[in-house]
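Excluded from the complex is one protein chain; the other protein chains are retained at their positions.
Moving on, here comes subunit A:
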């Protein structure tokens, strides 16, 4: 980097090192600020099965697209500039194409970096959790017996069930998600008959309430 012939005394050497280090830090901080503002938008991105928690995922995934190319259903794509998830990272939009929960999980098997757990069993996948976000539009809440979400669920009988309830003085059958079984594959969201899906897959931290701050009602 430095030319050998130049006369370098201690003072200029120190100044040069300090200046370079300063420039590196300044550049690093600016890029870090840009990256932080970019990955704020990630909250709603659904990752392929077996994905590490988002912070670990972002440092491990090299954006190679091997998972995208391994998916037989064209579920996954790499985020382009202007799309929500960090540019180049794989995600899926269940309303368009949900995850079909292949038994051999070819997407995770294809990952060279460990960003996706190669040994994941698809029933243990945690892409998110289905949440009935639009109960005002849900046909079951209107007293009808739609129940499409329950019938298309690949983990039928476990991940979503119909529970008896009452709404506006009427007996209804409430589609009820059981988060311990739901993998977030999004098949329910895909097939929901309302204009926008009334049931949607959200990343767990957005979709679940978590334990109460008071001990009452906390799982023991």
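Here is the rule we go by: contacts are C-beta pairs under 8 Å (C-beta built on N, C-alpha and C of every residue); 3 or more make two chains touch, one makes a residue touch a chain; residues count from 1.
Assume contacts and distances are computed from a predicted model.
The listed choices are "ATP-binding cassette domain-containing protein", "Sulfur carrier protein ThiS", "Cytochrome c550" or "Ferredoxin-type protein NapH"; the UniProt protein name belonging to the chain that is not shown reads "Ferredoxin-type protein NapH".
Of the options A:46, A:78 or A:185, the residue whose C-beta touches the omitted chain is A:78.
In the complete complex, the residue from A:28, A:143, A:157 or A:212 that touches the missing chain is A:28.
Touching residues on subunit A toward the chain that is not drawn are 1, 20, 23-32, 34-36, 38-39, 55-56, 58-66, 68-70, 77-83, 86-88, 110, 112-115, 118.
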